[in-house]
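This report concerns only the one structure given below.
All protein chains but one are shown at their positions in the complex.
On to subunit A.
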Amino acid sequence: MIKVCFFAKLREQFECDELSLEANNITQVKDVITQLVTLHPSWQSELKQSKCLVAVNHAMAKADTAVNSGDEVAFFPPVTGG
């Protein structure tokens, strides 16, 4: 399984803070996005925005970053702390 989390504006828009995906057919971040959009077509525009950031196991990642079963993949908007 792959744990997927959402933060801030994305969490509110999707009304979802986390969910699990079967790891079958997932090797990279872009596969996670494809599965999420298949399950929730309305998430497409947010997840495919260039501004949408992604982290795999707490490290910033890109569309081609590897994802394995047991990993945690997080999607969030640009950060605004400080």
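Note that contacts are C-beta pairs under 8 Å (C-beta built on N, C-alpha and C of every residue); 3 or more make two chains touch, one makes a residue touch a chain; residues count from 1.
Everything below uses one rule, namely that contacts and distances are computed from a predicted model.
**Q** Just go with whichever of "GTP-binding protein", "Molybdopterin synthase catalytic subunit", "Electron transfer flavoprotein subunit beta" or "Sigma factor sigB regulation protein rsbU" UniProt uses as the name of the absent chain.
**A** "Molybdopterin synthase catalytic subunit"
**Q** Which residue numbers on subunit A touch the omitted chain?
**A** The missing chain touches subunit A at positions 5, 7-9, 12, 55, 58-60, 74, 76-82.
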